[in-house]
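As structure tokens, the structure follows; a few thoughts come after it.
One protein chain omitted, others in place.
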Amino acid sequence: MDLLNTIQAENLWQTIRNETGAAVNSEPILASFLHLTVLRHKSFAHMLAFHLSSKMSSAVMDARALFEIYLEALQENSSILNAALADIVAYYQRDPACETYSLPLLYYKGFHAIQTHRINHWLWQQRRHTLAYFLQNRASEVFGVDIHPAASLGYGIMIDHGTGVVIGETAILGNNISLLHGVTLGGSGKQTGDRHPKISDGVMIGANASVLGNIRVNTCAKIGAGSVVVEDVPQYSTVVGVPAKVISKDVKCETPAQEMDQRI
Amino acid sequence: MDLLNTIQAENLWQTIRNETGAAVNSEPILASFLHLTVLRHKSFAHMLAFHLSSKMSSAVMDARALFEIYLEALQENSSILNAALADIVAYYQRDPACETYSLPLLYYKGFHAIQTHRINHWLWQQRRHTLAYFLQNRASEVFGVDIHPAASLGYGIMIDHGTGVVIGETAILGNNISLLHGVTLGGSGKQTGDRHPKISDGVMIGANASVLGNIRVNTCAKIGAGSVVVEDVPQYSTVVGVPAKVISKDVKCETPAQEMDQRI
Amino acid sequence: MDLLNTIQAENLWQTIRNETGAAVNSEPILASFLHLTVLRHKSFAHMLAFHLSSKMSSAVMDARALFEIYLEALQENSSILNAALADIVAYYQRDPACETYSLPLLYYKGFHAIQTHRINHWLWQQRRHTLAYFLQNRASEVFGVDIHPAASLGYGIMIDHGTGVVIGETAILGNNISLLHGVTLGGSGKQTGDRHPKISDGVMIGANASVLGNIRVNTCAKIGAGSVVVEDVPQYSTVVGVPAKVISKDVKCETPAQEMDQRI
Amino acid sequence: MDLLNTIQAENLWQTIRNETGAAVNSEPILASFLHLTVLRHKSFAHMLAFHLSSKMSSAVMDARALFEIYLEALQENSSILNAALADIVAYYQRDPACETYSLPLLYYKGFHAIQTHRINHWLWQQRRHTLAYFLQNRASEVFGVDIHPAASLGYGIMIDHGTGVVIGETAILGNNISLLHGVTLGGSGKQTGDRHPKISDGVMIGANASVLGNIRVNTCAKIGAGSVVVEDVPQYSTVVGVPAKVISKDVKCETPAQEMDQRI
Amino acid sequence: MDLLNTIQAENLWQTIRNETGAAVNSEPILASFLHLTVLRHKSFAHMLAFHLSSKMSSAVMDARALFEIYLEALQENSSILNAALADIVAYYQRDPACETYSLPLLYYKGFHAIQTHRINHWLWQQRRHTLAYFLQNRASEVFGVDIHPAASLGYGIMIDHGTGVVIGETAILGNNISLLHGVTLGGSGKQTGDRHPKISDGVMIGANASVLGNIRVNTCAKIGAGSVVVEDVPQYSTVVGVPAKVISKDVKCETPAQEMDQRI
Partner (left out) sequence: MDLLNTIQAENLWQTIRNETGAAVNSEPILASFLHLTVLRHKSFAHMLAFHLSSKMSSAVMDARALFEIYLEALQENSSILNAALADIVAYYQRDPACETYSLPLLYYKGFHAIQTHRINHWLWQQRRHTLAYFLQNRASEVFGVDIHPAASLGYGIMIDHGTGVVIGETAILGNNISLLHGVTLGGSGKQTGDRHPKISDGVMIGANASVLGNIRVNTCAKIGAGSVVVEDVPQYSTVVGVPAKVISKDVKCETPAQEMDQRI
């Protein structure tokens, strides 16, 4: 899956608006939320900044101040916005329970966690570390997803369900990757420096699996649920167990992330 | 354990009121909460609808609107109310730390997640999918428990602690089942259709265990903590490991769910 | 690591104030939060009580009432305050991503969960069980960390990331212990009495590991991520797997908790 | 003006819904509020109870609890509901700036004050004095209108602008009366018993006028702005000044309340 | 009326607690508010600081911070506390609609405005002008009563209803004074210095009356409703009109403030 072009992006935004309009008509109790959050906004960036600031604001972080930060991030960084659009498509294509494009956008906390992280990463790169830490904490409270602001994520990322996911400071994720809930991309302990996993394109990591240390999970590898991985994983292989061992080297599908089969 | 009859249900509600009255006297700082949430309500349904709407309302979902939905669901569906009562008894009987009937009702987020799901399932059956998704998301944020509205649960269900539990769209759970925190009843990937586990009566599943795919865990089976199960589990057997293997076929107690021993 | 003496404690509080003052200058959007939460307070106890009550208050638990409870607990129990200070140093020393002392204090939900538990434990000892249960529930919702108020924790404790941690009623933890997210110190089922693990000084337990039953993990032992432990663990040993087996008996570092290497 | 019959009442409710639907389309920023407050409600009583509870709830008075009280009052007392409908028509007919029926209903705090008082009066008659005092205070804070719960109001009442209006315990108002802001229907001091004015049908009282003591303002009398009245006022007369004197006895219009000319 | 002695003060606090306890039993919907605001507090000062901070806190003024200020003021200044107790008695004695001592304390915004002003005056004397201005503004929004923090008030003050009352910077009020709503103690224009009225003991000023300039209203004088006073008022006299003229010099009662007859 590639990034969307301008026309595809605009079509996706229109589709989301249409889906939302239909929802307003069928479910009056949500009309208030859907108007406030989707229908009154003139652009996808505006809508996303609003929704994320609703989720992340609190008694000590004003929603208006946060909305401005988020909107600025999305308007100044087309890469964040494009990745968000690609993520929506990723959820739609990979999750059979995901019937519409607006579902992940509005209701999947894994999606919300990814987007707030990407903005956090932008803040980190601008050396606004304190604000990034503040928002990492808030995301961890609200979504149960704890991603260090320095971690780098590609596009087409899907974090399913999300609760318990932890991604460390020096982790790097490529594109078109799927993580289930409870996945840890953790460090190798106290020493500083590069100490977290590198995840290549197309990888899928099953629920509650832990990948630990500065190792590489190569292209289209598949890690079984509950596995603990402490060594490099070859491309197109499936690994399973505590500690994980290679049980297959001929993953059939090009991208396990798309197939989402976390069984062994 | 069976469902409570009308007299038992009324007695339970009176017991809860008595326990709450005692708490008001011993802990003035909670008097405000306990009056608002329990003592001023004329029925168990009214009280439960109020408490769940307190937990689930937010800046974008008015507590009054949600309370009405919940009250309607509980008043129109005696099965939801009866199952909630049976769940309370289940917690009381199975959890040695659960000293009173009001504890799970007021303070166990696993219990709250079950009840909000049952109402969500009723909404789903009425094809109010959008509202069900909205509330699934909110429950996942507040309780860390993510249950697809289409999943079907029996009565006498106990989800202990709750954080990280995920139950997929086509999962079906019988009665008198105990799940620890972090349990996944997950799918087998991208394909649509019936793809999640079926859990029979009396089953107990330990912390962070994953049961994946359209398989059956048969009556009174016991799944060890941290196990990953991808095949059917025979009745009265214990399975353990990643992947899980049968280590015993003579579970002594009739219902492991009641014994709650998740050790291997 | 020992508890801080009075001068060290005062120095730490001044360092935190200095770090916060610098943050105000570099990040105006946080100035409001940092003044309210840190700079306007005259003591560490006052500041901590305020911050915890911000996190734990809700529509049904007034922040002022909670602040008073927390402040009373911290002012009457120097051991709680001293342990909190030691925990801050523990995070700073063990977590390479923890660059300042104010980071865990302000932004690490594992730290917040430990401190609210310690006050909860004090309430429990005073037989204020109802309030302790109420606050256990709130902590579980906000932090995803569920610690029974009766559980006993030493000082120098670090719970990293936190989401999914469960600690049972009769668990006892020594000093200088590190737990990763998803760790369960669970019971052996339905029977009452002493049924949860005892964790000795210096132990480290990796992500999503479960330690079940009234067993002892002896001094400086190390439990690999994802492991399930149902038997005593010898001192200075490393255990791994489901079920966990000893793979090494010569842990080099004196305290694995300090090294934080959860790999196998 | 008489009370509306059933068909007129239903037509008015439909008109209000139509006006609101048009407003949603023309003003997206209000769509959220209008759906929540008007469009999703199945009856006028339901809608009014919701709107008043939005205005009157606070951190110490739960909106759900208040909504239930208000809904019960409106459903059990057709006279309160009928008077509210007549009041809406009164505003529409008398205030040239009142272009639609939904304007007073949604946006005129004088109207809100009248309706909350009528429910308060019902509570008072049921001897629920404490709750009535609580709500009198809240209305005085929110609307700047302070009406003792024992005061009796007819239908077709219009309080324009509202700020500063005070109506005492033993005041009795007939039907089709108009009061401008700042009007006082006050007592004659410390003695108990019947000590406040009686206002007959059709009377109009101008801004900041004070009517003091157990006197009667007779049918269709008109009291000039800023006047202070301490004696009975003859029917069809105009009084003016401090203290007020009769300056005319041939009020032309049948009901000065309808003409709203508070000039002298 | 004099200030209460220690025993009377303690008796009054006990009476208020007893009245509140009775209210809890008769009105369950208020039990939550009454426990939070009155019954759980150990002293009158604590209770009053809590209630005032509930009224005055906002999204930009934390209730905990405000409670601390208010509690400090009340604990360090027995004169503020004593005056508050005398005010309660004043309302009870003078207002025939005031049936209990807890009514003004809990529900009369005029009373709340007086008490917040007295604390504001204490802040002003400590040269904390900015905070005093902030709180003057908040009181004006919540109570509709605008008192400059520099104005000086005695004890036994009653402001009835309150809306629209304005008291200027250099105004000085003695003891046992009654002001109705809408009363202005205003300045003589742009010049600085002493420019507001001085009100002697026992004075009563009727609704919407304006007293303007550095003039003195002498002991036990009575000012009619709606009057405008720009010259000194002799003791024991009654003045009326725009501008006000003396209409009587033999006020019978010793203290018009106690009789509360604002008629002419």
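A, B, C, D and E are the chain letters, set down in written order, and residue numbers restart from 1 in every chain.
The rule is simple: a residue touches a chain if its C-beta (ideal position, glycine included) is under 8 Å from a C-beta of that chain, and two chains touch if they have at least 3 such contacts.
Everything numeric here is computed off the predicted structure, so don't read it as measured data.
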Q: Decide which residue listed in E:Met1, E:Leu39 or E:Leu131 touches the omitted chain of the complex.
A: E:Leu131
Q | Option from A:Ala9, A:Ala23 or A:Leu36 whose C-beta touches the chain left out | A | A:Leu36
Q | Residue touching the undisplayed chain, where the options are D:Leu66, D:Leu153, D:Ile172 or D:Val242 | A | D:Val242
Q.
Touching the absent chain: which residues on chain E qualify?
A. 59-62, 65, 69, 128-131, 133-134, 136-137, 140-141, 144, 146, 148, 163-164, 166, 168-169, 182, 184, 186-193, 195, 208-210, 212-213, 226-228, 230, 242-243
Q.
For chain C, which positions touch the chain that isn't shown here?
A. 24, 28-29, 31-33, 35-36, 39-40
**Q.** Footprint left on chain D by the chain that the document does not show
**A.** 23, 26-27, 29-30, 32-33, 36-37, 54-55, 94-97, 99, 103, 106-109, 142-144, 161-164, 180-182, 206-208, 224-227, 240-242, 258-264
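What we mean here is this: only the chains that are shown with their structure count from here on.
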(Q) Using the contact definition given at the top, which chains are in touch with both chain C and chain D? (A) A, B, E
Q: Could you report, rounded to a multiple of 5°, the rotation needed to superpose chain A's C-alpha atoms on chain C?
A: 120
Q: Weigh C-E against B-E on C-beta contact pairs and write down the one with more.
A: B-E
Q: Can you check how far apart chain B and chain C are, centre to centre, with Cα atoms defining each centre and the answer in Å?
A: 28
Q | Computed distance of Cα centres, chain D from chain B, in Å | A | 49
Q.
Please output the residue numbers of chain E that touch at least 2 other chains, ranges allowed.
A. 29, 32-33, 36, 40
